[in-house]
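Presented below is the structure to which this report refers.
With one protein chain removed, the remaining protein chains of the complex are shown where they sit.
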Amino acid sequence: MMAEKSRSRGAGAIITLTTDFGPQDAYVGAVKGVILTIAPDVTIVDITHAVPPQDVRHAGFVLASAAPYFPSGTIHVAVVDPGVGSQRRPIAVESRRALYVAPDNGILTLVLHRDPATRIVHLSNAQYWLSTVSTTFHGRDIFAPVAAHLACGVPLDALGQPIDSIERFQLSQPVRQPDGSILGHVQHVDRFGNCITDIPLEWLPSDADTSIRVEIAGCQIRGLAPTYASVPPGDLVALIGSLGYLEIAIREGNAAQQLGISIDDPVVVQVV
Amino acid sequence: MMAEKSRSRGAGAIITLTTDFGPQDAYVGAVKGVILTIAPDVTIVDITHAVPPQDVRHAGFVLASAAPYFPSGTIHVAVVDPGVGSQRRPIAVESRRALYVAPDNGILTLVLHRDPATRIVHLSNAQYWLSTVSTTFHGRDIFAPVAAHLACGVPLDALGQPIDSIERFQLSQPVRQPDGSILGHVQHVDRFGNCITDIPLEWLPSDADTSIRVEIAGCQIRGLAPTYASVPPGDLVALIGSLGYLEIAIREGNAAQQLGISIDDPVVVQVV
Partner (left out) sequence: MMAEKSRSRGAGAIITLTTDFGPQDAYVGAVKGVILTIAPDVTIVDITHAVPPQDVRHAGFVLASAAPYFPSGTIHVAVVDPGVGSQRRPIAVESRRALYVAPDNGILTLVLHRDPATRIVHLSNAQYWLSTVSTTFHGRDIFAPVAAHLACGVPLDALGQPIDSIERFQLSQPVRQPDGSILGHVQHVDRFGNCITDIPLEWLPSDADTSIRVEIAGCQIRGLAPTYASVPPGDLVALIGSLGYLEIAIREGNAAQQLGISIDDPVVVQVV
């Protein structure tokens, strides 16, 4: 089993957290306290707690963007959980690279698209939960203790029943149009207002630096630039971002705000 | 002494931080640098640094909500300190479960209400402070080094003089009214706009799911729901939150913003 050769068990295990708990409440602290009570030697890493409330898709994008950079065997806990306490199942998923602990609400769709599940368990064994489980905070009462027990070497099988399928979103995907252009979408807007599309580098021609024209929010950008600093401050720039997707930015500005761009907005790439 | 059997001393000690220092300045970093200089092996956990400026009561609520989930012997540092440099005393408190290091301004009221103090010390021994102490940042100059020395095994007694009493707030408490209804108050509004009242589960009848009517901000909610997802998105819901108190929420919305609810606002529970 992968995990036996990795960091995921015993001393040196890493647990990451991706949530919408925000910075100002006790929720993140309580989750960490629970983890450290069960697994004192684990390293806890915050990926983010600033997911907009209930925005499962934002969380999924951030997790999928950060997870590949963690050591093999890392345990990723993702809790954006509007259905907490309802029939949605708590799950743990093993992949080739990692373990994921989350509600079964699609939050793992993108990360598992890239790092496919090898085993999935419905977390049904209450022995690995806190002794009292609230109906409103499974992050603290189920997901944190389960992740900590995984970090201590409890096998996935012990945590519940194997299951075959879980909830998955429709992923944002670009399409090739009849005229040869690519119709993509904004899949994430980052802190800088940079608009990360769903169009991967591989879809663009090799001479994209000169041959493409990008249309977004009524603006046109000619050619793919190598860096933000390739254009003057304040200018629009299209480039390949750090995740390998076409990205639209304004140098030292905020493209999303200045152009009124939102998630799912269309982006068209013409090859000229 | 409790601490000798716990994580609070030597390798494996945990220090938590609850402050109003915010995310964008050097204050949190300086505190952590001081701690790690004195106690290199300590695990530092941020509970929150996003307490509204000078809001001692918010900090006290968050600390009291997170602290019970940490291992026995954890050292909790709470610094919201509008009186820094004045006559207010720096203190350390030992309880059955934990150690608390804070200014004596009431910030520990709620956490000590639930986890009573067994010993209190006025931090008067400057030997355990930084060699230069500013008048404006005791978090860095007094509380951080004291917590780190505690983590290294310095006994509480060495840090200063024992004292008997400290500042305490009037805690928010519900009252039973002549007509049998309960008059409570909003004691915290969380990131989601959920309004956490001071009415504990124990005050409600066992058939509260059907028998109560909750009145807040001119609205009425019939019955206690098990989960946020028990009502349609956008609807008001009353439930028992993760801290064991009656909580008012809007499913996938922000109850405090949408209804204009603030801290201390009244909540009435009628048994019908």
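Note that the chains take the letters A and B in the order they are written out, and that residue 1 is the start of every chain.
Quick note on the criterion: a contact is a pair of C-beta atoms (placed from the backbone, for glycine too) under 8 Å apart; a residue touches a chain by one contact, two chains touch by 3 or more.
Worth saying up front: this structure is predicted, and the values here are computed from it rather than measured.
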Candidate in contact with the missing chain, chosen from B:Leu36, B:Ala117, B:Val154 or B:Val268: B:Leu36
Residue touching the undisplayed chain, where the options are B:Ser134, B:Gln173, B:Gln220 or B:Gln257: B:Ser134
Hidden partner chain, touching residue among A:Ile120, A:Leu239, A:Ala256 or A:Val269: A:Leu239
Per the touch definition above, residue among A:Asp157, A:Asp207 or A:Glu252 touching the missing chain: A:Glu252
Hidden partner interface residues of chain A, rising order: 7, 12, 14, 16, 18, 23, 43, 45-52, 58, 61-63, 65-71, 74, 188, 190-192, 226-230, 239-243, 247, 251-252, 254
Absent-chain interface as seen on chain B, which is shown: 20-34, 36-37, 40-41, 44, 53-54, 82-86, 134-137, 140-141
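Here is the rule we go by: only the chains that are shown with their structure count from here on.
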Averaged-CA centre spacing for the pair chain B and chain A, given as whole angstrom: 31
